[in-house]
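Notes follow the structure.
A single protein chain has been omitted from the complex, and every remaining protein chain is retained in its original position.
Naming follows writing order (A, B and C), and every chain is counted from residue 1.
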Amino acid sequence: MKYKKILTGDKVVVEVNDLKIGGNNKPIFIAGPCSVESREQVIETAIQLKERGCDVLRGGAFKPRTSPYDFQGLGEEGLKYLKEASEITNLPIVTELMDETSLDMILEYADIIQIGSRNMYNYSLLKVVGGVNKPVLLKRGMSATIREWAYAAEYIAAYGNKNIILCERGIRSFDSYTRNTLDISAVPIMKQETGLPVIVDPSHGTGIKSLIKPMSRASIASGADGLMIEVHFKPENALSDGFQSLTPDEYLDVINSIKTLY
Amino acid sequence: MKYKKILTGDKVVVEVNDLKIGGNNKPIFIAGPCSVESREQVIETAIQLKERGCDVLRGGAFKPRTSPYDFQGLGEEGLKYLKEASEITNLPIVTELMDETSLDMILEYADIIQIGSRNMYNYSLLKVVGGVNKPVLLKRGMSATIREWAYAAEYIAAYGNKNIILCERGIRSFDSYTRNTLDISAVPIMKQETGLPVIVDPSHGTGIKSLIKPMSRASIASGADGLMIEVHFKPENALSDGFQSLTPDEYLDVINSIKTLY
Amino acid sequence: MKYKKILTGDKVVVEVNDLKIGGNNKPIFIAGPCSVESREQVIETAIQLKERGCDVLRGGAFKPRTSPYDFQGLGEEGLKYLKEASEITNLPIVTELMDETSLDMILEYADIIQIGSRNMYNYSLLKVVGGVNKPVLLKRGMSATIREWAYAAEYIAAYGNKNIILCERGIRSFDSYTRNTLDISAVPIMKQETGLPVIVDPSHGTGIKSLIKPMSRASIASGADGLMIEVHFKPENALSDGFQSLTPDEYLDVINSIKTLY
Partner (left out) sequence: MKYKKILTGDKVVVEVNDLKIGGNNKPIFIAGPCSVESREQVIETAIQLKERGCDVLRGGAFKPRTSPYDFQGLGEEGLKYLKEASEITNLPIVTELMDETSLDMILEYADIIQIGSRNMYNYSLLKVVGGVNKPVLLKRGMSATIREWAYAAEYIAAYGNKNIILCERGIRSFDSYTRNTLDISAVPIMKQETGLPVIVDPSHGTGIKSLIKPMSRASIASGADGLMIEVHFKPENALSDGFQSLTPDEYLDVINSIKTLY
């Protein structure tokens, strides 16, 4: 175990295939459905996203859900659909790892490994992804302080993996008007504290479709290195988070609205 | 007492002299010291702000302070300095009203009456400013919900005054890294809910000088109708909030950085 | 203005008629309706409370309400009903002061002047009650820190009035299961920090009738100097907060349940 802090603020550029994230590179766009629900859904959504401008495809095959009785994801079947969509569109994939047991499976399909908000304090899992040679997308815990989030990234780095993308996804506050309170100040703060690229998820960060555009604009204007947006080719049919999912055309409108900001 | 909601989302444009705030008008810039400390301080700061581009001069003569033993403001003497600075620079003045007793005095000097964060729930005071014919700048309570803030504005409107400018100034959260958590999502939400102009105070909203530029950019990109920034000609000498006050040149840098965003 | 802290932890015993609050005295019970709604309601409730064991009658004549269109209280008419109930039962009265304008009227009727949660940061009002010779019941602001609350009391003391009773009434948190989160740790903390008596309001502190008994027990066991409980002779008819009001018999059950705890 090293005792010298690794993430000291020096810029880290994360590479995924020929995509460069962070540093002085232009913002990247990650989009896709909350959870993989069917072969058609993920492939059709991926194709439409590719046409509209998208860098990485997201989609959950294993879903952390508050209730044990809610849809928990398609598992490996979902990963296969993601892979197929990736091969058709040439988009790399980010998907969530929930435990060490499924690590090998996730590594076989994913280009970027997501650690979700609920696992940000799961130090055993952070150590595990510190040992893999793929980039990690580390979401902020729903009530994690800046210090705790920076140290969660440091866990991954300390165990060997500096290819970390941070993702602000809203924090818990006293108001329930929005699903979470998107803390945009975390973008410049975490970039300075860690040097890592920081992206923003305005879909979970607000939970309200009409806020995704203004908050995407705010994120990019504050210096965010990318966005992660929930897109579903038919949001009204989504099994989870349909209320906050954009259609591909609504997504295009958001992407177009930020082009003058960077 | 009327029972039909007045602030329903129809756009309200607030006019101060020949300045128009809200609607499709370009963002306005309010700047000045946290508290008026001396004649030289406020006049010198005002002149330097005017030269760099500023629409309204701010400064507190009566200060709500956590401790009764902290500097409580210069009182009417401070208002006279503000007035003198206003006459020299032709900048209108916004200053805080803390109680009905000082209403007549404040009305004599101020162009815009500020209701501070600590008085957002002071319904007696809201009714009082509902009865005056000057615009009101209503700061969000430090843990006020969207609904409570919108109703606080509705109090003012219900008692006769629709010329209200809302100001997001950060909310209280679990993290003490920043002084407050600037809730930029409140900008598009409150514009839609009330129709009123919404500005942002990134100085109190973060309490960290280096965050004022990125958060000013984020605010304007999200649709804010203006900014309110603490500027002191000599921040190191400020009696309150010097740590978060910009110099006039730092202020200019912030203003320049947002010019491409609206 | 003095600069030496007055409330340093030395025990303060507040006296109201022959009632002694704080120090080593036994807990007191304040009860009554949220707002005064009719002559019958307040007199009938007071008589039933007196029969069941009650030290102070509470009731609001001027109500701070989130919406300007909600019932704002009966005003002086309500104060007269309170006074009549007090004369019949010999119970002293606590009622809320919302602004300096109504101070003389409140002083004419009230034995204890309440400063509500929404006015805890209203420093002008705190200075005003610092100048009166009746005890003040100072509720904690809904998101006031320990330090801010202690300084709010210090404002009152610094302006001349040390007869202050503090009242914990729940703080705002991320969970909406209860109306507020009752912070019982504030009882021993504020007693030690200020020396003032500290009582608890489990009615606003939880907003759930079935929690009033266990939280009353918890409060007294932690050292609280009293309780303030909403009681209505017909809760189902209450104009405000009926859902959290106890009947007189339910109140009696709570009082009986804590008798072994002090």
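In this section, a contact is a pair of C-beta atoms (placed from the backbone, for glycine too) under 8 Å apart; a residue touches a chain by one contact, two chains touch by 3 or more.
Everything quoted here is computed from the prediction, not taken from an experiment.
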(message) Going by the stated contact criterion, tell me the shown chains that border the hidden chain.
(response) A, B, C
(message) With the missing chain put back, one of A:A158, A:I208, A:A221 or A:L261 would touch it. Which one?
(response) A:A158
(request) Decide which residue listed in A:Q41, A:N119 or A:N161 touches the omitted chain of the complex. (result) A:N119
(request) For the chain that's not shown, point to the residue among B:K63, B:R172, B:K213 or B:H232 touching it. (result) B:R172
(message) Which parts of chain A face the unshown chain closely enough to count as touching?
(response) 1-3, 5, 64-69, 98-101, 118-119, 121-125, 142-143, 147-148, 151, 154-155, 158-159, 172
(request) Over the whole complex, note the residues of chain C touching the chain we left out. (result) 143, 145-147, 171-178, 181-185, 187-189, 192, 205-206, 210-211, 214-215, 217-223, 260-261
(message) Even though one chain is hidden, which residues of chain B still touch it in the full complex?
(response) 143, 172-174, 176
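Basically, only the chains that are shown with their structure count from here on.
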(message) So with touch defined the way it is at the top, what topology do the chains form here? Options are line, ring, star, complete, other.
(response) complete
(request) State, to the nearest whole Å, the distance from the C-alpha centre of chain A to the C-alpha centre of chain C. (result) 48
(request) For chain B and chain C, let me know how many angstrom lie between their CA-based centres, rounded off. (result) 34
(message) Can you pull out the residues of chain A that are in contact with at least two other chains?
(response) 143, 172-174, 176
